[in-house]
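Below is the structure I would like to discuss, written out as structure tokens.
All protein chains but one are shown in place.
The block that comes next holds chain A.
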Amino acid sequence: MLQNAWLIPLFPLLSFIVLTAFRRHTGRLAAVIGLAATGASLLMALMVFAEQWQGNSFKAEITWLEIGDKIITMGYEVNPLNALMLVIVTLVSFLVHLYSKGYMEGDSRISVFYAYLGLFTFAMLGLVLSPNLLQVYIFWELVGLGSFLLIGYYYFKPEAKAAAKKAFIMTRIGDVGLFIGIILLFWQTGSFEYDEIFKAVANQEISQTMITLTALLVFVGAIGKSGQLPLHTWLPDAMEGPTPVSALIHAATMVAAGVYLVASAFPLFEASQTALTTVAAVGGATAIFAASIGLMQKDIKRVLAYSTVSQLGYMMLALGSAGYTAGIFHLTTHAFFKALLFLAAGSVIHAVHTQNIEEMGGLWKKLRLTGPLFLIGALAISGFPLLSGFFSKDEILAAVYADGRYGLFVLALIAAFMTSFYMFRLFFMVFSGQPRSKQDGVHESGWTMTLPMIVLGVLAVVAGYVNTPWFGTFLNDYLAQGPVELAHEHHGPLWIPIAATTVSLLGILLAYLMYAKKSLSRDWLSRSFPSVSDIIYNKWFVDEAYEATFIKGTKAASCGGTLIDRYIVEGAAEGTVSAVQLLAKSGNKVQDGKVQTYGTVVILGLAVIFAVVALTGGYFS
């Protein structure tokens, strides 16, 4: 089975090709084609995972490009980490395909939508299967393309256009870092292969500075894709895409690719303390920064987007604290509960046709399935005991604590408090109380939409039990089978889960008091710290700062260049032309046909020659 793993990404690619070529003729069939393709991939991924579970790995490559005597290969590899990722990606993709059938009902470009979904799924699976960094980069860019196309799916909306462009450019900035990192690693180790690179790192064939530099450059790529500080601004804007897309790409899979990349290149990071500290610091800072913005957003999807950024920060924090298992664990549970939250949010939006939470309220009774499912997601992400997020978050906190990063540990706790607060602010504003706007014909979504949510809801509850201190650390044992010894189990002191739970319950309680029971005024905090709340409300003015510096700067350089091109370069050319013309005109004047002038010139010339001959002694030498 493992040797057939290359078929997994192929099915969605086929779906993309078929749907693009016959987009006029597929119509309602589009969803069926997409579902069949991802369903096939899901089945195969499960089989591969089952076989991998028994400890088999597989790798195959073909020649892709020859440069001199260097052969660059492409291929695929199955190891514990990517077998797990295959299942996550195909499962979420399949569920999103199904959900979209209901959500996108009646859209005239449905074939295009499913084609793009297929393209994205193909790229994401290709990325996961890649055995070398060059191939990772190729698919890395292609998932970016899928994301770009889907964000811009409503191409006629100016916001969607701007968001798509922004997403592409911001991630490209990160990608260039990765690009340089890969090239430098190649010159250091002579290979793009993970195995070779890790071997070189282990044998200390690379200098410490180079290890740090390349690890940081690779991390820059991860920053771009995973929306970490300071390249996070594209991810909230990416919510312009259809909601199923947000669930698939901007919650569960692509944005986690950065985390996945750091995890796959972990031996490189592990070799440099500086790199690890940077990863942890960026992750921790992002976690609290994004969570703080999430506190005040009014758009249901944007709250979730900032929450995603924040949770990705958590994962980075875990990896940076040497919590390999913790990072992957949280990636897994987050994929389920965040996808669930997005799909539930989509179900809400589908019902009330607005994304503004100020206009919602009182939906608990009307959406009898979506409401409880959203609650499960919210509890899971808040780390409510016994749900999946509880275990993975605990694992992260334990790892950070064990690594001795106490400052970041405190930050992570505060971020956990903010998380449960903004999630329940969202929950209460959407589902409790009375409707704050006219809501006509609100009804629960059809089975194609609710079924994926139910599946994810179940997973959001139980996924945590793959790695618990009580029932066994299956995930850790499984990941530990990898080629390099990476997975470490962190057993923190018992007070950590208690503290985390307390903090999270406090967040929920505060949200309850402010938004459900309303015994606290909604703006008691923002009134007490007006300037702080202003900054947070405006997302720390990051977009404005970039606008004022980088964008303005580039535009100025461009305009300056245009002026140089027009006046200096072109001017010099024109100048040369006029100089030649001037010369020609003066030449004309000499030949004016007046014999007297010619005679004078001849005599004068003769005189000069005589003078020169006389002075030089009669010889030219």
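FYI, a contact is a pair of C-beta atoms (placed from the backbone, for glycine too) under 8 Å apart; a residue touches a chain by one contact, two chains touch by 3 or more; residues count from 1.
Keep in mind that, in the parts below, contacts and distances are computed from a predicted model.
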Options "NADH-quinone oxidoreductase subunit M", "Heme exporter protein C", "Formate hydrogenlyase" or "Pyruvate dehydrogenase E1 component subunit alpha": UniProt name of the undisplayed chain: "NADH-quinone oxidoreductase subunit M"
Of A:141, A:196 or A:299, the residue in touch with the unshown chain: A:141
Residue touching the undisplayed chain, where the options are A:66, A:440 or A:592: A:66
Hidden partner chain, touching residue among A:202, A:545 or A:572: A:572
Chain not shown: contacting residue from A:273, A:521, A:558 or A:578: A:558
Per the touch definition above, residue among A:169, A:386, A:532 or A:607 touching the missing chain: A:169
Those residues of chain A which, in the complete complex, touch the missing chain: 63-68, 70, 134, 137-139, 141-142, 145, 152, 155-156, 158, 160-161, 164-165, 168-169, 172-173, 176, 179-180, 183-184, 186-187, 554-555, 557-559, 561-562, 565, 569-570, 572-573
